[in-house]
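Yeah, one chain of the complex is gone here, protein chain that is, but the others are all in their spots.
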Amino acid sequence: MKSREQEYKEIFIAEALEYFDALNRHISTLEKQPDDEQTLAEIFRLLHNMKANSKAIGYLQISDVSHKLETAFSLIRNKELAFSDEVVTVLFDGIDLLGELITNIDSNQEAEPDPVLLRNLDIIVENLSDSAIELAKVQKYNTSKNLSLSDLVYIQIKKLDHLMNLVGELMIDRDRILSISKDMGNEELKTVSSHLYRITEDLQYSVMDARLVNIGSLFNKFPRIVRDIAAAEKKEVDLELIGQDIQIDRNILQIMTDSLLHLVRNAVTHGLETPAEREKKEKPRMGHLTLSAKSDRENVLIELADDGKGMDFKLIKRTAVERHLITADAAEGLTEAEVLSFLFEPGFSTAKEVTEFSGRGVGLDVVKNAIDSIGGRLMVKSEKGKGTTFSMQLPTSIAVKGALLFEVDEIFYAIPLIHTEQVIALDKDELHEVGDVMIADLKGEAITVVYLHELLNTDEHQMRLGDKSRLKGQVQNIVVVSYNNRKIGLIVDKLYRQQDIVVKPMSKPLDRIDLYGGVTLLGTGKVCLVLDVPATTRYFMNRRQAQEHV
Amino acid sequence: MKRILIVDDSFYMRTLLKNMLSDAGYEVVGEAPNGQTALELAKETKPDLITLDVILPDNTGLDVLKGIKAEQPDMKVIIVSAVGQEVIVNEAMEYGAKSYIVKPFSEEKVLEVVSKVLAED
Partner (left out) sequence: MAKQTQTADKTAEKPAENDKAAAMDAPAAEGKKAAEPQPVKEEMVHLIVFKLGAEYYAIKIEQVKEVNITPATTRMPRTPHFVKGVANIRGDIIAIIDLEDRFNIRPAPLLDGLNPDLTYTLVIEAKGYSIGVTVKEMPQSLNLPISKIDKAPSFLQDVNISENFIEGLARTGDRLIIVLDMHKILTQDEVRELPG
C-alpha cells in the first residue's frame, strides 16, 4: 500500500513537471510577444500554483524560487519591469532551476541553488534592474540538457512490461487452444475458447492502453529547446506543434526521445537558413518548423518538417562516391529517394561544421538504428530550397504486431506489416534477369526481386540471386517490403494470412543474429521466425556485392 | 451528510482538500479544475458549500463567484487564496463569500472554517 504522503508526493511531482513544461512553452511565446496578456496571466497562475503546492508539501526551495519568479512576472504584468534581454535570461535560468529542483526531489540529492542566480532574481524582484547594476552572469549548471519524460503513469513501466509479456504468453496459449478446439469439434469447448479469445483480446488492449502516454509529454519540451538552439545559432524559428494528444507506448516514446532531439537540432542548425539568407531568397525571415503526430489503428506517424534549404543532392552523391559507397557512374542514375538513403549510412554526414548543438559526431544512422530497433520506419523527403521532412512511422505497441505469415522451404516466417508495401503474384515470365539480380516491373516501377529460398538456404558460395531457373513453379508469390527508401520483392513459397503476433525476443546466444527480429508461436504450436526486414535487406545487398566480386 | 464542491486548478490541491474533507465526514460531490466546470457542477450538484480558488485558468475566481451567486444567491462559498491576495479576498467577501482560507492551510484551519460556515444560517 502506498502511503498518503507518497501519493501526495507523486501527484505533486507529476503536476509540477507539467507546470514546468508549460512554463517553458509560455515563456518562449512571451519572448516573441512580450505584451501577450493571456500568456502572462497563465505564467502567473502556474507559478502561483507551484508556490502554493510546494509550500503545502514542504519543499521550501521550490516555493521560494516560484515566489521570486511570480513576483517578477507580476512586475512585468504591471509594466514595472521591462522584459529586456537580461531579464529574460535570468527568468529562463530561474525556470530551469525550478525544473532541476523538481527533478531532484526523487533523487534525494539536495541541489543547492546557484547563489548568483538567486541574487539576480532578487535584483529583478526588487526592481533595481537599472543600468547601474549589472546582472552577474550565471554559470550554466546544465551544459547538456537531458530530456526526461514526465512519469504521469503511476506504475513502474517495468511492471507494465511484465504484464505485457504475460499477456503475450497468454495470447499464444489462447491461439493454441482455439486451434485444438477446432480440431476436436467439441461445441462446448469451441464456445469457451471463443469467449477466451475475446477476453484475452480485451485484456491485451487494456494493457496496451495502460502503457500509452500523450505524445505532448515529449513535444511540449521542444519550444524551449528550439528557442535555445535558435538563439545560439542566431536564427529565427517558429515551431508549430500538432497532435500533442496522440497517444503512444511510453517505451517507444522514450526510445524516440534522443532521435527527435537530434533531428530537431539538425533542422535548426543545418536545415533552416539565417534570417538574412532567407530574406535574400524571398522567404519569410522566420524559419518554420512543424512537429506533428497523427495515428491510425496500427501506427503513429511523427513528422518533422522544416522550410529550410533542403538537402544538397549533389553534395550527398559526391560524398557517397568519395566514401566508396557507390561508383560515380552508378551515382548519376540514382533517384532522389536513393540518394537520400545514403544519409542513413553509418557516420555519413554532410555537415561542414560541427556546431555546439548539432553534429557532435552523431549521424542520422543512430536515429535510423533507434527506429529500426522498435520496428518502425524512417523516411525522408527533401526539395532543394523548399525544405526537408523526416517521417517516422512507429508501432503503437512493441510486443504485439500485425504481421504477414508465409513459408519458405517448410519453415514458417513472419514479416511485420509496418515493412510490407504490397503482396502480388507474378508469372515467372514477368521477372527479368538483370545483371546479378531479378527485376520485376510493378506499374512502371522497377523493383529488385529476391528468391528467399536462394537467399536463406543456398550455400553462400553457390548463391545465384539473378538465376530464374532456381525458381519453383510458374506463379511466384511476392511480398514487397520497403526499407530505407528501397523496395525489394521477396519471393516466398506459400503465402498465409495476416495476423497479430506476439514477438518473443530470440533467446541467447541467437539474439546476436540480426537476421531475425524474434520468434513467435503459432496456434499449432509451431515456431515461426520473425524476419527482420532491415537486416534481411542488408544481407541481400551484401550477398549481391559478393556475387559481383566473384 | 453535508455536500461540498471543490474548485481549484491544481490537482494536488484538490486531492489535499478532498482527503481532508472526506476524512472529516463530508461528501465531496465534485471537483472542478476551471471556472466553466465550476459553474456547471454548482448547478448540477447543488452542494451545501463550495471552496473556490481565486486564480483559475479560464476565469477569475471573482467572476465564478458572481456567476454562482447570480444563480444560487444563498450558496455558501469559501475563498481559498494565497498570501498577498488580500485585495481579492476582500472583494470576494463583498460579493457574498462567507469566509476564506489562506494557502498553505492546515487541516484544523480548513475544518474549522468549513464547519463554522456550514453551521451558519
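Going by the order they are written in, the chains are A and B; count residues from 1 in each one.
Operating definition for what follows: a contact is a pair of C-beta atoms (placed from the backbone, for glycine too) under 8 Å apart; a residue touches a chain by one contact, two chains touch by 3 or more.
Everything numeric here is computed off the predicted structure, so don't read it as measured data.
*Asks:* Of the chains you can see, which ones touch the chain that is left out?
*Replies:* A
*Asks:* Among A:Q6, A:S194, A:N457 or A:Q545, which residue is in touch with the absent chain?
*Replies:* Selected residue, touching the omitted chain: A:N457.
*Asks:* Using the touch definition from the top, which of A:I27, A:L40, A:V65 or A:I172 touches the missing chain?
*Replies:* A:I172
*Asks:* Give the residue, chosen from A:L60, A:I199, A:A446 or A:I513, that touches the chain omitted from the document.
*Replies:* A:I513
*Asks:* Would you write out the residues of chain A that touch the absent chain, in ascending order?
*Replies:* Touching the chain left out of view, chain A contributes residues 169, 172-173, 411-412, 456-457, 504, 506-510, 512-516, 519, 521, 525-529, 539.
We adopt the following convention: only the chains that are shown with their structure count from here on.
*Asks:* In their complex, what parts of chain A are in touch with chain B?
*Replies:* 4, 7-8, 11-12, 15, 42, 44-45, 48-49, 51-53, 55-57
*Asks:* Across the complex, what residues on chain B touch chain A?
*Replies:* That would be residues 9-13, 15-16, 19, 55-57, 82, 103-105 of chain B.
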